[in-house]
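Here the complex is missing one protein chain, while the rest keep their positions.
Note that the chains are named A and B in the order they appear, and that numbering of residues resets to 1 at the start of each chain.
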Amino acid sequence: MRIAVLMKSVPDLVEDIALDEDSGQVLFDEMTYVPSEWDDQALEEALLIKEESGAEVTAVTVDTGDSDNILFTALAKGADHAVKLVGDYDPSLTNRRRAQIFADYLRDQAFDLVLSGVQAIDDIDGQVPGLVAGIMGWPHASVVTEVHSKDKGVVLRQEYAGGLVAEIEASTPLVIGIQAARKPPRYASIAKVRQVAKTQQIEEVEAESPDVPTLAVRRFYKPVASGHAEMIDGDVEEVASRIIEILQERNLLRR
Amino acid sequence: MQKAKAIELDVAVVDGVELKGSWNRMFEPRAISEYDLSVLEEITAIPGAESLGYCYQCGKCTGVCPVDTVGDYSPRKIFRRTQLGISLIDSPDLWLCTTCRNCLRVCPKEVNMIDIMPAVREQAVLEGKAPEELLTAFENTARYGNPIGESPRKRVEWTKSAGVPIPIMSQKKAPVDVLWFVECYPSYHPRGKQASAALARIFDALHIDFGILGNEEKCAGDSQRMAGEHGLFEMLAEHNIKMLSKYSFNQIVVTDPHAYNAFLHEYPKYGGEWPVQHYTQYLSEHLGDIQFTREIPYRVTFHDPCYLGRHNGEYEAPRRLLNALPGMELVEMGHCRETSYCCGGGGGGMWLDSFTRDYASERLSERRVREAVEYEAEILAVTCPYEVPRFEDAVKSTGNAGKLAVMDIAELLAYSMGLVDSLAMAN
């Protein structure tokens, strides 16, 4: 089985988001980036499949200037190949365009399975797996928590609200959006990553910038300023009523 | 088991003299029990872990190992279990040692946990067998330069609330006398920040020409090294050395005994060689310049940090400072100086709280707090950044809230010098 894992980095939310409040634009160049946590889960699941039933795992990124570390880490964890799709791209690359670049690359490669994180936090359409599959016309399933290879296809688990799980049998080729791997992503020790960076190669593949349906974000803004808690005064009964009101306003109560 | 076989010579001649009688009879050595030593050999084959094989089961270490007082663990036991075929790599034992160095002090065979632990742990990390909590701390450190997972851009944020100017080397663009290496908990933890502010005020009051690296500083990495991530340590050391090399200064002063240990013994291996002092050492040399204006009318006891005391032999400097404080009475606990107890935070213990709970009847910090309370101390003075959060938490969890306050020596000094307005006493 040949598995591709699509990976990307996203702005690190430990840092403040660089937002120009006047123009309402996000300053993508000014942020620090970390690997998208769901992509890490996807890589882990791919490596677990490899260990369980044999597979060749290729980690793929679009080069927005920060992919090498992700790819070397993937190799250190046990991926067999690393591919970087290069072109004139920067961190503000939209997910839709990214999905198209991935799809254009994948189409000519005989992968049986394409795994990626179920979503990414950095865009209005973070569902890369569904987008890639839709573009290629492949079947797909997202919010998946377990994948096993079976006969000529796979058996996977798709998770719904409340923990309900559907076990699905699917034939390949297939795109899967991983919500969580069976096990927490493994740790690649720094020494190993550094060694890999010295000894292994990242394959670079030229990728053209495609045309895709786009949406222009008119402005970004911060929801509500937080600081100190707004205090709810009154006796127990008054406080209870006010809390219920707040929960209702936010549609947090079950009807 | 084989029977004892006697060796008796018909005629025994030694140096030309014939020995008569049956007293030349000896017994051939025989095996009383046979072990499959392959597991032990696997462990002692790991570079750094050789000395585990020297243990001859005298049991001296068991008496002094802090972990054994709350659990079932000591170097003697580790050797024995490994001899019986339980691999240390798979055993929870591997993560319980705090590298406090107390066993090495008494071991006649120099079985050295300070070398064994990082070596075997590194192997376990490689094999994916390290506890999740610890890996999170490693990942945070690799990504953010601090184990807490805070923003590296906010490393200097504490300076804003210090109330005195704190020069940052990249902005100052001039040599300084003292480069203060602040470290992570003093930069980010709320209680650590208070101690840092106190120390900054002391430096300021003493007109010390100092500067900090600010956001260019990353964790010194010594505890990560002891916890088995040597590659991470190397990366941090290379980074810090590169940053420090940009500036000129006469010496480094550190807040953290773990960083002190790194600068003293490890950084020189990577080309980072500077004179370094713990802040208690540095200040105790400047005691003559310090003017105390306020009394501290409390009974104070002092917890020797493992990495200042046992690891690096400094017991006097903190005591000189404490004894100089007007009004206070210093009482020593039973476990002090060389025999000091351990707070449980060293060697990665700071990031294994949940893991170790399953193997201990109580936390080491809790046991230590009980001891301080037994000696009727009102203030537990500390001088390692791990300890204020650990002991404050333990004061609460042992039900001693209000009886014992935990204070960094810098906080006590700053208060007594009139530089901070209140002793942040928990009571």
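By our rule, a residue touches a chain if its C-beta (ideal position, glycine included) is under 8 Å from a C-beta of that chain, and two chains touch if they have at least 3 such contacts.
Just so it is clear, contacts and distances are computed from a predicted model.
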| item | value |
| --- | --- |
| Missing subunit (named according to UniProt) among the choices "ABC transporter, ATP-binding protein", "Electron transfer flavoprotein subunit alpha/FixB family protein", "Branched-chain amino acid transport system permease protein" or "Response regulator" | "Electron transfer flavoprotein subunit alpha/FixB family protein" |
| Residue among A:Ala46, A:Val114 or A:Ala133 that touches the chain left out of view | A:Ala133 |
| Per the touch definition above, residue among A:Ala59, A:Ala141, A:Ile190 or A:Ala207 touching the missing chain | A:Ala141 |
| Residue in contact with the excluded chain [from A:Val26, A:Ile49 or A:Ala181] | A:Val26 |
| Interface with the undisplayed chain - residues on chain A | 11, 13, 17, 19, 24, 26, 96, 99, 118-119, 121-135, 137, 139-143, 155, 157-171, 177, 213-223, 226-233, 235-237, 239-241, 243-244, 246-247, 250-255 |
| Contact footprint on chain B, counting only the chain that is left out | 133, 148-149, 189-190, 351-355, 357, 389, 393, 396-397 |
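Following the convention adopted for this analysis, only the chains that are shown with their structure count from here on.
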| item | value |
| --- | --- |
| Rounded Å distance, chain A centre to chain B centre (Cα mean) | 39 |
| Complex interface listing, chain A residues touching chain B | 12, 14-16, 34, 184, 186-187, 189-194 |
| Chain A contact footprint on chain B (complex, rising order) | 122, 125-126, 128, 130, 132, 135, 138-139, 142-144, 149-151, 153, 229-232, 234-235 |
